[in-house]
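The complex appears here without one of its protein chains, the remainder shown in place.
Here is chain A:
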Amino acid sequence: MMESKIPEGPLSEKWNTYKAKAKLVNPANRKKLTIIVVGTGLAGASCAASLAEQGYNIKSFCFQDSPRRAHSVAAQGGVNAAKNYKNDGDSTFRMFYDTIKGGDFRSREANVYRLAECSAALIDHAVAQGVPFAREYAGYLNNRSFGGVQVSRTFYARGQTGQQLLLGAYQALERQAALGKVALCTRHEMLELVVIDGKAKGIIARNLETGKLERHVADAVVLASGGYGKVYYLSTLAMGCNSSAVWRAHKKGAFMAGVSWIQFHPTSLPQHGENQSKLTLMSESLRNDGRIWVPKRANDDRNANSIPEEERDYYLERRYPSFGNLAPRDISSRAAKERIDAGHGVGPMKNAIYLDFSDAIKAQGKDTIEAKYSNLFTMYEKITGINAYKEPMLISPSAHFTMGGLWVDYELMTTIPGLFALGEANFADHGANRLGANSLLQACVDGYFIAPYTIPNYLAGELNTTKFDIDHPAFEEAENAVRRQLDRFLHTNGTLSADYFHKKIGRLLYEKCGLSRSRKNLEEAIIEIRELKASFEKDLRITGDNTLNSELEKAGRIADYIELAELMCYDALQREESCGAHFREEYQTPDGEAVRNDEEFCYVSAWEWKGQNKEPELHKEPLVFEAVELAVRSYK
């Protein structure tokens, strides 16, 4: 069932080999085929637009009011590409190696190489679409450096790179909508996958404006519904980000992989109170010029500016001298937690560290720093009321990106034939830790350059198979299941809101399946999650009715989060090693560095759903390394 389908041949030829052999669909036949794409972020919009350009019929779904709102919009820092415009030693192989190493050798070589290989074409395409990337005075594209690498390969559009890339994809999508090739179903939420004869053939979607359940049939279904970091409630994600499309596909047979590999972003704003809904991200690009420190003395209550230089601990520079403040995210976040737990945290809740620009302002002048980061400094001041040109920013790690997701093969197809997963919704390219500015890249490469080859390869085999319609019993059954669940939410008549449960599961995961994990905590967490699930089933209160009702929408998402949280704990418990973002307290060196175990855990953990309150079943996909040697990942 789990065949990775990696093409034969040397690493650098695999993708070319695949493309040369992939089956094609005749242009006249493409208009007979329909593809559902769930999600309109970079992966979804780019895939939908590119397939529509080829001539397929697309149905595009998003829960937001417009495709342009998808959370790719919020990515700030940039997008990586091995263009080597800086002549500083970059190459496809270098980028591949950085990404494999950054992911702590827990991703597939062939996938990662392809990501690096397609990166240059993405920059070309985005420029052609009108993405206003930063330029040098001579008119050529500019680059900056990001965490975990020693070259400058990050392209950026001020601090709004995700927004600008997404607008490019969104505009391409709208262009196809005007041409009649894309039907846009905005304010629609996918609530069930329809599988007929073992293949993905459609979805049940709820129209969020009317509450009506709709049946949509297709020849293939693409999930590009993003990550599930919002399971932690307090995160850098949008309020609506959810795991429901992915989770409901999982319960229909699609395996989930690397489920507990969650990236905690080192530079988000710290929590300040109980009613907080969001931890805003401050771009990692700030670490190019900002220095991270805490007071050397624990519980030092002095104002930051009155702590003299010799009493400051620049702990990243101290522990990781060759990468310093640009150490990868997992390492930076964990180092921050270590200092905070040891009593060196700063700010009113002692839960933050300093990100200090005073040296950069002295060296480069305030104008230069302003030109690079003004929107971030302004945003910081709006939220906190503090001027970061004058005193250091208070930052802390926050749940951010999910490396895990639906297991996919080289073609980005899940274990259900005809069901594809793209972008953050799949597990494929980032291993156990993602490098900064690789997520926009992966979403775009999946949607613009990979799925438009692999989906036709699948569809070529579907042209002469039986066509189904929405009266098929599988649609009836799926719709009824959704309706029963919605009715149950509306009639539970408990006393607690959906948000109450969301905050509860989030806090539990932060404590027991967050930046660090242990057997004891994970075993406790599984029991507590089951208790929470029982409480959710009897204590939930949803007011309003089954029409437009944001509380009812939340209830479904939280029901899924609770089940997902349990799987995350199983995944973290089973993996008895520390790798990337997954840090098991039992497996560390005396100075607190992660200890990976390649002898026993050099595989992808893919989980199969076995039913309510049953333990999931583990399947292993061995990771084979031919082009790189497994090395201890050191940034010292």
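Definition applied: a residue touches a chain if its C-beta (ideal position, glycine included) is under 8 Å from a C-beta of that chain, and two chains touch if they have at least 3 such contacts; residues count from 1.
Here is the rule we go by: contacts and distances are computed from a predicted model.
According to its UniProt record, the chain left out of view corresponds to "Succinate dehydrogenase/fumarate reductase iron-sulfur subunit" among "Succinate dehydrogenase/fumarate reductase iron-sulfur subunit", "hydrogenase (acceptor)", "Peptide/nickel transport system permease protein" or "GntR family transcriptional regulator". Shown as candidates are A:Val73, A:Ala110 or A:Leu486; the residue that touches the absent chain is A:Val73. Of the candidate positions A:Gly130, A:Gly343, A:Gly365 or A:Gly461, contact with the hidden chain is made by A:Gly130.
Check A:Lys19, A:Lys83 or A:Arg483 against the missing chain and you find that the one touching it is A:Lys83.
When you scan A:Leu223, A:Leu281 or A:Ala388 for touch with the missing chain, the hit is A:Leu281. Note that of A:Asp65, A:Asp359, A:Glu511 or A:Glu585, the residue touching the chain absent from this view is A:Asp65.
What chain A contributes to its contact with the hidden chain is residues 46, 49-50, 53, 64-69, 71, 73-74, 83, 85, 121, 123-130, 132-141, 157-158, 160, 163-164, 167, 170-172, 174-175, 177-178, 184, 186, 209, 238-240, 272-273, 275-278, 280-281, 378-379, 382-383, 385, 448-449, 452, 495, 497, 499, 541, 543-544, 547-551.
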